[in-house]
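Worksheet for the structure shown next.
Left out: one protein chain. Kept in place: all the others.
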């Protein structure tokens, strides 16, 4: 009953495979750092296995497996070193396209959390996986990490089970446009500060590392904290979806670091309007991040989208985009409002559900079709 | 066979009726100036007729008739003085709600174009028509005039047949939110100038007249050019949908008035970007119009929406709205991007078709639900 | 302002036109007997008018006008002799396809009810209107007459306003399959008897006349009562949608004709089941009608569909179709269940609304695609 024809391939002996998301070229084992990070193969044969090393302290990672472009499985990964069967019993000749994708965002709060792909076992032959027509990078917060895309409306726990790449807008956009997706997103984070006014929870400070959103030794060893080599890829469009947590910060108490005494707060005026200075530093953060994105992705169209959890900072963000354009004369930057999630389209955790992501994706797809050539 | 029980009511003897859209209180005959302008009655009896006087030189008006909230008929009006049957053969007791609505925008280019309601004939009793929960004003161009909402994709004539209130986003928004709608829109017009750089084709210059978009003696006599008495109504939200023709102007040759020698042109720079001065005067027009709207509608939430035919001026409009907010400290103004019409959602005349209007309406409905109380 | 180039064409001088539905070839004036009966032209020029003679005693006819395949207008016809403008102000060169269609079924209860097309006025040239790929005949009752496809849910009057060809399943099926439609349907009628047990209200007794469903002198003069020449057409599929009123009859008191003393009743047994004899005569009527349909349409696929207002007679009808097949060895006959209308899909008069018709149409379209070649 055991399949005697299975051959084991360590990653560095796999004849052909494709890595999705930011990665260290040639890394073996292969870390899957981000939501959307994936290994994809074209392989013949009757059976395919993947060999993983998985760890975490608090937040267990989840993966999906797609075969010939269709989602077949989604499951929690337990810690340890083991192999998972991806398919079996198939006709040997046809080449199957298989993609194993990390569902869970890089976890900035769990130093142990990591998935390493050690290799594969197969009884068929591997063939090359071509790149897609376009390359897109999605930069965001919990929305882009797919929080709320799984789970029931009443589910409120902040746990990996409810986060996904598989039901988020980024996947739909990338798949529909025949694009490879790079993801970098973190729940609770902003451009200037996090939802709780924590000024360290800002994406720009981590954007230029390979995976600055992860932490811990295992990830460090895998290369996560090295400067990312932006010259190794050519992004057609960067889609930023940030600002939602920066808006929340205005309604939260000041953040205080007992260790350093440091404190940070985005304030409202007595009449409820945003404090001008605080708004200005938020907008400055937007402008500065746009400059960074442009520096790192010189050829990319940049679109800042916003709105899926409310339009509060729409006008200030548009203003900052205008400011950036006039400071730089860079016109390849746009602001796109995404439809706010409604009672009918919420998922779990008061976050956008799948229908809200689908709607946002449609708007982005339509928009990007006009930009990409 | 003739119904002997029909009684004729001149408008000023109709016991109860409701007028939709800007009107002269108590006018008899009753002019229907705008798309969306309507007479609505609640009436019992078996039969109802409307007595009209209709005229035009070039562009014939169209009307719809709704019974109990459902569209029953849509037809072209021939010139002359005549009666039309709205229903017949119905059970006498139930009260029927009947609304006859002008489909065609006020025609700034046809001095003869007008619909006058002289009265009704009925064999039942009229009862009051209550106001809706909210009152909304929609200010716009051809999109708001419903150009393209009827007709086949290949139809390109600029004729009344293809324009409507019945399939436009404004009707859907108003009906869904239980709101009365005031309409003021003109195809080809802008905030600063028309699609062809004609600086007279700007809505603000006509906004404060009762119906500054019409022309000719008949409309003058009906009161169209008088200053509109804004104190006679209380609008909950003003929805502006302008900028599309201002964007076109940048791509058109200069407008030239042979009579006065006057000339006008919105220019692009050599690199394709908008000329800064010209963009600034467009933005100034937006700011000034917002001030006018606020003066005339002190209690209204104002939302400037834009995008159904392209996002070209999204950022400049958002900028202008920001400018207005900082000049006035008025925060009850918002910018809302509407989804651009796509290949799949175009109607006739390269204009948004019904599915595009439906989509825009959904976004506005969701947005306004958060503003109206 | 008057268009001096308009030329008047009596029907028999119209160079090209197409008649939809059963008709008398070459008739002038041209009667539109049935719902779905229409005159269609391809014409260039700026303007087109139709000249009508309309009459009725109780039930006024309605028409629609489609231009280039899109519904543009729907209106009630007042009695008299007059012309209606179908379009005006269009670019002269393009050929426009224009179709004027009767909405109202032939009215077996109104001897005066008729629409006669006397001719057209145009300033362009007429060109031939080709036949569609297929020809379908739809035979039915109120469902096929589109009762309830217009009007509000609470509207219960039996009046023409609520009946239509434009929103019925037959139109959708025919348009989608690129087919010409022949209609013959009457509200309240059945295969054996009407909803009220009236045995004269049966479609088979009228099927072989040109328009046996109309009455009165005007229709007689127009040729309605002559035997229909089935050799003049070749139907690809006959879609019968009957049985709904035959089912109702079982729940109604006996019908009694005071003039002749004749009486008729479909009975239930004490336990609520159908009386076997009465059911058998219903089934015999189905079998006999199938034989008639086959005789008159030797090459047609016949599909008996049923269910939009309940499945009560599904099994007896299927049984009768089986009986017909075994009696005749004719296998080109099928039974198709259509989805019952639900709370969400009712229109006015407790009849299928547009969504129910759309759903039925989809099923028929899919089914017929497998039959037509």
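The chains carry the letters A, B and C, assigned in the order they are written, with residues numbered from 1 in each.
Please note the rule applied: a residue touches a chain if its C-beta (ideal position, glycine included) is under 8 Å from a C-beta of that chain, and two chains touch if they have at least 3 such contacts.
What you see is a predicted model, and the numbers here were worked out from it, not measured in a lab.
Q: In the intact complex, which of the presented chains make contact with the chain not displayed?
A: So, spelled out: the chain left out of view touches A, C.
Q: Among A:152, A:270 or A:329, exactly one should touch the missing chain; which is it?
A: A:152
Q: For a quick check of understanding: of A:73, A:252 or A:275, which residue touches the chain that isn't displayed?
A: Selected residue, touching the omitted chain: A:73.
Q: Where the complex has a chain not shown, which of C:2, C:93 or C:366 is the residue touching it?
A: C:366
Q: Could you tell which one of C:28, C:314 or C:358 touches the chain left off the display?
A: C:314
Q: Of the residues A:6, A:27 or A:161, I need the one that contacts the missing chain.
A: A:161
Q: Touching residues of chain A against the unshown chain: what are they?
A: 1, 57-60, 62, 67-76, 78, 84-85, 87-91, 150-152, 154-157, 159-161, 348
Q: Spell out, residue by residue, where the missing chain touches chain C.
A: Output for chain C: 273, 311, 314-316, 318-319, 321-322, 325, 331, 334-337, 339-340, 342, 363, 366-367, 370.
Everything that follows uses one rule, which is that only the chains that are shown with their structure count from here on.
Q: For the copies chain A and chain B, give the interface type as same if over half of its residue numbers appear on both sides, and as different if under half do.
A: same
Q: Which chain has the mean of its C-alpha atoms lying nearest to the mean of all protein C-alpha atoms shown?
A: Looking at where each chain's C-alpha mean falls, the closest to the middle is B.
Q: At what distance in angstrom does the C-alpha mean of chain C lie from that of chain A?
A: 57
Q: Measure off the straight-line distance from the CA centroid of chain A to the CA centroid of chain B, and report it in whole Å.
A: It comes to 44 Å between the two C-alpha centres.
Q: Among the residues of chain C, pick out those that touch two or more other chains and give their numbers.
A: Residues of chain C never touch two or more of the other chains.
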